[in-house]
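Missing here is one protein chain; the remaining ones are kept as they sit in the complex.
Moving on to chain A:
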Amino acid sequence: MNSLILRFAAPYLTALMALFSVFVLLRGHNEPGGGFIGGLIASSAFAIYGIASGVAPVRRAMVFHPVSIAGAGLFLAVISGLGGIAVGEEFLYGVWWFPTFMGTELHLSSILFFDIGVYLVVVGTITSIALGLEEKGRN
């Protein structure tokens, strides 16, 4: 799309949205948010960037192929499920860990990694579709 304002603003907008998506992902367990919504936000960020500046810069910025990201997410989700088995419970049983890091108690769990997996699957899939559609001609 040939709009100077959009082309100028897109990288900042995308960065902001991507950051926000991570925030939404991480707060999701206690406040509104979560992996699915975070993933949708991030993928719309990338879609906007693609519309504004073309597909190539987005692909460069993402480093990995979106489908690989989605695959990694699915893999991460499955692996996080194995945590439950490791402690002798069912597959996907949530394992919690509360370490203190620089005076703050962290709430880490296999659930968090599962949610990150969801996030990555959504980001990868939707972005790969959007970029695929944005691409002109042969690839």
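By definition in this document, contacts are C-beta pairs under 8 Å (C-beta built on N, C-alpha and C of every residue); 3 or more make two chains touch, one makes a residue touch a chain; residues count from 1.
The rule is simple: contacts and distances are computed from a predicted model.
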Protein that the absent chain corresponds to, by UniProt name, given "Amino-acid carrier protein AlsT", "Apocytochrome b", "ATP-binding cassette domain-containing protein" or "Putative monovalent cation/H+ antiporter subunit A": "Putative monovalent cation/H+ antiporter subunit A"
Contact residue for the chain not shown (choose from A:10, A:47 or A:62): A:47
Hidden-chain contact residue, picked from the options A:8, A:64 or A:96: A:96
Contacting the left-out chain in the complete assembly, out of A:56, A:85, A:106 or A:133: A:133
Touch residues of chain A, complete complex, unshown partner: 24, 28-37, 40-41, 43-44, 47, 51, 67, 70-71, 73-74, 77-78, 81, 91-92, 94, 96, 107, 109, 111, 114-115, 117-118, 121-122, 124-126, 128-130, 132-135, 137-139
